[in-house]
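Quick one: the structure is below, questions incoming.
Every protein chain except one is present and positioned as in the full complex.
Let's look at subunit A:
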Amino acid sequence: MKADLPADRFELFLLGDGEKKVTWALDTRVPNTAIFTFNKEDHTLGNLLSSRLHKYPTIKFSAYIIPHPLKPSFDLRVTTDGSITPRDAIVQACRDVVQDLEVLSREFTKEWELKKITNIGRD
């Protein structure tokens, strides 16, 4: 199965020629459902988005799977209640997480500077 292994380690995180970060398709069997394939991403993003989507009341289902452990991609399946498209829900989730990270960044900087001052005072 050597042919399945990535030839170079950077293929784990660099998109190939013409490869898209995200592709998606509607699931025809269930309404308001789409399956998104994220290329060159892993649990870091998969679990983050999937569990963030669980917090929205408009989301009926969201889960991700990494189809093959040696292939750097995951599939995220999202079902909404119909008031929002799965795609917009993901975009919203991303925005909210970016916002949270921004808050975290500020909080950390604030605490760090405080700690620095108290450390100097202690010495």
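Heads up, the rule we're going with is that contacts are C-beta pairs under 8 Å (C-beta built on N, C-alpha and C of every residue); 3 or more make two chains touch, one makes a residue touch a chain; residues count from 1.
What we mean here is this: contacts and distances are computed from a predicted model.
In the listed set "DNA-directed RNA polymerase II subunit RPB3", "Trafficking protein particle complex subunit", "DNA replication complex GINS protein PSF1" or "RNA-binding protein 8A", the entry agreeing with the UniProt name of the missing subunit chain is "DNA-directed RNA polymerase II subunit RPB3".
Take subunit A: the residues that touch the chain left off the picture are 9-10, 12-14, 20-26, 34, 38, 41-45, 47-52, 55-58, 83-85, 87-92, 94-95, 97-116, 119-120.
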